[in-house]
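The complex is shown incomplete by one protein chain, all other protein chains being positioned as in the whole.
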Amino acid sequence: MFKKFTVYILISLVSIVGISFPIVKSPEKWYEFPNIPGLEENAKIIFFHVPLSWLAVLAFLMSTYFSIRYLRKKDFTDDLKSYTSAQLGLIFCILATVTGSVWAKLAWGSFWNWDPRETSIFAILLIYGAYFALRSSLDNEEKRATLAAVYSCIAFITVPFFVFIMPRIMTGLHPGSADDSTSGPVVSFKMNMNMRVVFFVSLGAFTLLYSWLWSLGYRALLLKEKFLKSQEGLEQ
Amino acid sequence: MIRSMWALFKKDLQSEIRTRYAINSLGMFIIVTVSVILFSLGSEKLAQNLTGGLFWVVVFFTAMSGLSRAFVSEEERGTVMTLHLIARPTVILGGKLFFNLGLIFLMNSVTFLLFSGFFETFVFKSPDIFLLVFIFGNIGIAVAATIIAAIIAKASGKATLYPVLSFPILLPLMLIVIDLTKTSLEGTTYTDAGIELSFLACYDIVMLVISYLLFDFIWKD
Partner (left out) sequence: MATNQYHLEIENLTKTFSRRIVFKNINYKYEKNGIYGISGFNGAGKSTLVKTIANIITPTRGVVAHINDNSLIPNDELHNYIGFLSPYIVFYEEFTAMENIFHFAKIRNVELDIDYVRSLFMQLGIEDRKNDQLKTYSSGMKQRFKLVFALAHHPKLVILDEPTSNLDEKGKESFYQIIREVSKNSIILIASNESTDLALCSSILHLEEYKK
């Protein structure tokens, strides 16, 4: 209950502040954001797009972590945890792709450019898609849990390749990528204090949102399992 | 252990020689695909930077249509339990991997010859680098395709799922080999291509290790 309330307050706060505070050339008042060259007004998407992408990756990580734990201990609840995380991950991944792509239209002139970051998130989307396709094709619960866990482990080891190889093969357009001419990470150098505070509050709020949704989804799945079990007990 | 793997490979090979299923269907698949490309080109010439990409597209789909058989055929015939009874999981993985390696090198050499014959622009300025790309690329595809085939076989051989599951896994490999093929068509040096080549070798090794680690979970019910 407390978590739900905190998430509500924080996300509303971030939305209002992030959207309404003006961006000016040289910020003087406390509510003014600085102008980042190359981003201008579009910079405000950072409060939403970056946390969403971060959650897409975090959910993927958590899903793999629970998959490995399932393979080690064969505890059925670990599979449910992994599955819940992957479900959320897919939603966040789609949202991150859409927000990024809208921003790309304004900043780079087209919705999709095969920038390294875009390719990576595309790959993560494909992995999620394949993971769910595999799960839905298997009826036996034990088999489904094991094979899905194995697949997410295999998929996970391709991640470092995307991180290290993409920038070498493709030129990056994304702010903060290696050959961004106005170089340097966006977060640490080009934001002023109040922007950074809003950004990190947003990051925290979204992470909290994830953990709330995750425990909700997990408990729902667990209840469903218990219900099925009790029904089978009645039949016998 | 290698001897057992080799024995399993020989069993599959003899079975293949007797039925000629994979060779025939994959051979036809390659011919059909290349002729579709030729028809769609008409009298136009294919630009050089496209041939490299097209080559790997054909390779990918050939692999996706043929390499799942190694495990799916055992599952379909019901011989999985027999294999359980005569060998440890690592031997099964090794034997099937040998077979898929043989198949993919044979098929891709045929594709390469067809491409060289039909497309004038498919000529390499740095053939030595392309040879390395060809070898590492084929090994990587064979390893990843073999472990995914084992998963597919347990999902009662759902053939459409195979490329769906394989593509995200093979994506980094495909991006590197397509890029390297393009540069070796145009001419490149070992110093320029070195990092990509070592990434390719890394991918092969990492895939091999993870397959070895995870295969037991897939194989045992």
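Chains: A and B, in written order; residue numbering restarts at 1 for each.
Everything below uses one rule, namely that a residue touches a chain if its C-beta (ideal position, glycine included) is under 8 Å from a C-beta of that chain, and two chains touch if they have at least 3 such contacts.
It should be emphasised that the depicted structure is a prediction, and the values quoted were computed from it without experimental measurement.
Among B:72, B:87 or B:164, only B:87 touches the chain that is left out of the view.
Contact between chain B and the unshown chain involves residues 1, 3-4, 7-8, 10-11, 14-15, 18-19, 77-79, 81-82, 84-88, 90-91, 95, 220-221.
Here, only the chains that are shown with their structure count from here on.
Chain A and chain B have CA centres that are 32 Å apart. Chain B meets chain A in the complex at residues 144, 147-148, 151, 154-156, 158, 161, 164-165, 167-169, 171-172, 175-176, 179, 195-196, 199, 202-203, 206-207, 210-211, 214, 217-218, 221. For chain A in complex with chain B, the residues that touch the partner chain are 71, 119, 123, 126-127, 129-130, 133-134, 137-138, 143, 146-147, 149-151, 153-155, 157-158, 161-162, 164-166, 168-169.
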